[in-house]
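Here it is, the structure in full.
The complex appears here without one of its protein chains, the remainder shown in place.
Letters A and B mark the chains in the order given here, with residues in each chain numbered from 1 onward.
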Amino acid sequence: MSHTLGEIAKLIGAELTGNPECEIHGVGTLERAGTGEISFFSNRRYINHLKNTRASAVILKKEDQPWCPVYTLVTADPYLTFAITSRLLNPETSVRPEISPSSSIESSAFIHPTAYIGPNVSIAADVKIAEGVYIGPGCAVGKGVCIGANTRLYANVVLYDSVSLGARVILHSGVVIGADGFGIANDRGKWIKIPQMGSVLIGNDVEIGANTTVDRGTLDNTIIEDGVKIDNQVQVGHNVHICEDTAIAGCVAIAGSTRIGKHCMIGGACGISGHIEICDDVILMGMTGVANSIKEPGTYASGIPAMDVKSWRKNVVLFKQLYVLNNRIRKIKTNDQL
Amino acid sequence: MSHTLGEIAKLIGAELTGNPECEIHGVGTLERAGTGEISFFSNRRYINHLKNTRASAVILKKEDQPWCPVYTLVTADPYLTFAITSRLLNPETSVRPEISPSSSIESSAFIHPTAYIGPNVSIAADVKIAEGVYIGPGCAVGKGVCIGANTRLYANVVLYDSVSLGARVILHSGVVIGADGFGIANDRGKWIKIPQMGSVLIGNDVEIGANTTVDRGTLDNTIIEDGVKIDNQVQVGHNVHICEDTAIAGCVAIAGSTRIGKHCMIGGACGISGHIEICDDVILMGMTGVANSIKEPGTYASGIPAMDVKSWRKNVVLFKQLYVLNNRIRKIKTNDQL
Partner (left out) sequence: MSHTLGEIAKLIGAELTGNPECEIHGVGTLERAGTGEISFFSNRRYINHLKNTRASAVILKKEDQPWCPVYTLVTADPYLTFAITSRLLNPETSVRPEISPSSSIESSAFIHPTAYIGPNVSIAADVKIAEGVYIGPGCAVGKGVCIGANTRLYANVVLYDSVSLGARVILHSGVVIGADGFGIANDRGKWIKIPQMGSVLIGNDVEIGANTTVDRGTLDNTIIEDGVKIDNQVQVGHNVHICEDTAIAGCVAIAGSTRIGKHCMIGGACGISGHIEICDDVILMGMTGVANSIKEPGTYASGIPAMDVKSWRKNVVLFKQLYVLNNRIRKIKTNDQL
């Protein structure tokens, strides 16, 4: 896949300074890109990499053009423009229709003739698989599952019974959708399992990272709306509802029945309690704990950043006695006032 | 599966107000349940849902009966009673005996004729599988593993060699039991792996959530006693011992050789250090870090809840200097005393 710089500039809507006939075949970092490759510059920390780049062209902002020794493509948002350029130069491989002879498919399953079913896949009864779907090796698809067009399951994904996926969904390896939620009731010390009768509905254009788990609902469904992007090793509890275009970084834990609004950005390793609501347009910094509903858009945090262990020991002891410290201060104030 | 309200009231031991002949076929939330469905009310936050419910009947406490527009089943613990009712109306599907032709089974393995072995399962030598066991697609069962009666492994579970599971155990997809513990010794900068010769013993009525991992012991076994319930993505280190009827929510990390008592409730995303003991009847709130043994029953916490990012920045700076603050306060006190 190769384009001229002129073609690229037109397709991505950037202003080209340089030879429009220059052939571009790939993308690369400022440090490593060479002839025929295009790079981007959006972080001033890497200014020296820009000054020394051997890329054929660089996508950047107008104000950074003076430092660039090679052809430039000027744009307002270099990171986004780079994303678009990279997609142009690295189009998704098309799915080659095939049903592996080592797959196990129930006769009542419908598989569109343009779909690919890999080795050692198992597909249960009453499954519906739309056009252009890719099911990688070792996946297990439960009874009555529906998979929308051009959705892609990498190797060893598990979909429990009756899960529904939209179109253009990407599920990475080890993802488990629809396992039982953690529903137990205590009967004089013994736990009784509550049947998890809901399912999981996943919209269009959702991507879910490796080894992430999304539990089925207890009575109603767990819902992930269109355009949601979830990284690796995220846990989504039963009856959670995640609204459109929210992005969730790795290792986040979301407890049951919580609703997360649209356009949120949840940083890595956050923990979110059950039965709360996070409104639209909330940003959580990494390792934030959310115990109560958040009703105002904005940025929130609670993580404690690393310090040397000696300071930490002294601070932690005091943290555990903050209210004692506070009482002491109050008394001082009283003394002062006398 | 359908019952009359009268039958249900008798079976669950609740006091019925309403028509005992009313047919009930399922359970639902207060909001969505309709004719023929039963719901429950245990959280005052949802009082409006109760007032507007279209369920045929609601399980609730005596004192909440006045607000209920439909038939009622009065009980002391509506959540528990609902759990029992839901199990009654949604009995587990029985296991259909079958050995999939695409499974790979060593000839020395014993598989009870009532068991189900799904597609693409591999079963190694000297395995023993009791009556009514269900092994979902893609599971791998190592040498010498024992699986008790009516235990269920969903798709893509891995049991390493010599792991032992009790009866009525449920392992969700992606669970890995018996991988090597993290045992390494440092030899002048290089790590030497310590053979992990113990195994994992799991009792009866244990449920383990999707993608949870339980490591084998170094010399002795890792032990999970009867009735323990573990959610998704929990990590249980080597030689951990979890006692009866403890419940552990998602994303908890438990380091090696730690013992957790009976009837504990561990909230989501807690971290528990190695080589410590947590006594019986301890509750940990979500995101708690436990570095030392807990010797008194009770509730413990250490998570920091989210705040707006501006307050957080100021507080975190001060937290890192708490001991400086403390010293300043001490000096003030001295001045006061002069």
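Assume a residue touches a chain if its C-beta (ideal position, glycine included) is under 8 Å from a C-beta of that chain, and two chains touch if they have at least 3 such contacts.
None of these values were measured; they are calculated from a predicted model.
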item	value
Sole residue of A:70, A:99 or A:155 that reaches the chain not shown, by the stated touch rule	A:155
Which residue of A:164, A:218 or A:233 touches the chain not shown here	A:233
Subunit B residues that touch the omitted chain in the full complex	102, 104, 120, 122, 138, 140, 142, 156, 158, 160, 174, 176, 179-180, 182-187, 189-195, 197, 211, 213, 215, 219-220, 233, 235, 237, 251, 253, 255, 271, 273, 284-285, 288-292, 294, 298-305, 307, 311, 314-315, 318-319, 325, 328-329, 332, 335-336
Absent-chain interface as seen on subunit A, which is shown	26-29, 32-33, 77, 79-80, 82-84, 86-87, 90, 100, 102, 118-120, 136-138, 154-156, 170, 172-174, 207, 209-211, 227, 229, 231-233, 245, 247, 249-251, 263, 268-269, 286-287, 303-309, 312-313, 316, 319-323, 325-326, 329, 332-333, 336
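Note that in this section only the chains that are shown with their structure count from here on.
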item	value
Mean-CA-position distance for subunit B and subunit A (Å)	25
